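What you see is the complex with one protein chain gone and the rest in place.
Take a look at chain A:
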Amino acid sequence: MTKLKTENLHKSFGKLEVLKGLDLEVQEGEVVVIIGPSGSGKSTYLRCMNLLEDVNDGKVIVDDYDLTDPSQNINKVRENIGMVFQQFNLFPHLTVMENILLAPRKLKNMSKSEGRKLGMSLLESVGMEDKADAYPNSLSGGQKQRAAIARALAMDPDILLFDEPTSALDPEMVGDVLEVMQNLAKEGMTMVVVTHEMGFAREVADRVVFMDDGNIVEIGPPSQVFEHPKNERTKNFLDKIL
């Protein structure tokens, strides 16, 4: 079943067209990893999927809801799509627990005790239960990103978007975060991940999307894209980074 779909997606910043008509269908429970050189538009593409970026043309459809339809309540749809950012974007004035519970408490009128229970279970799942009442600034990068993942899960979404989740981390922290993501994949979470971690892509992705210059150049299972790339540009890119 198709969980998330983009149709002929166009996006421009001023006169610069950064996405040039992208089509993609993500199935339920599928992990799609988007790779490509910097400036290829992969982060912008990901941010269009929950409409953090306005779309100039084309459609974003999630669970049969057309996000680009102005009458669509975007906030309602976003509750179902969690997002994890490169820079974590934890709220510095709130504790880890408050970060996690801000949305459920506001949007689901969750009680304090109920929220606390949910928060603790989410923190356990990312191995952060001892940091519930810490402020973000006292955490390491890896801890911050795991807390951010727990926050992204707080509204119990069906889809998670990862925007280069490990790029801002010290190398020794990367493993912990990838492990958490891998666990989520195993549990059947639908995920779209923009990353440079080719190991993760190879191991966890169901499909790999290679983007260049605002186009999807190649798409397929990791074995195919990594071992037998059809397109010259894919080959060049993989040669450089592998």
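Note that in this section a contact is a pair of C-beta atoms (placed from the backbone, for glycine too) under 8 Å apart; a residue touches a chain by one contact, two chains touch by 3 or more; residues count from 1.
We adopt the following convention: contacts and distances are computed from a predicted model.
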item: Chain not present in the shown complex, as UniProt names it (candidates "Amino acid ABC transporter permease", "Cytochrome P450", "Sulfide dehydrogenase (Flavocytochrome c) flavoprotein subunit" or "Linear gramicidin synthase subunit B"); value: "Amino acid ABC transporter permease"
item: Chain not shown: contacting residue from A:18, A:33, A:83 or A:110; value: A:83
item: Of A:61, A:102 or A:198, the one touching the omitted chain in the full complex; value: A:102
item: In chain A, positions touching the absent partner; value: 50, 52, 75-83, 85, 87, 89-93, 102-103, 106-107, 135, 148, 151-152, 154-155, 161
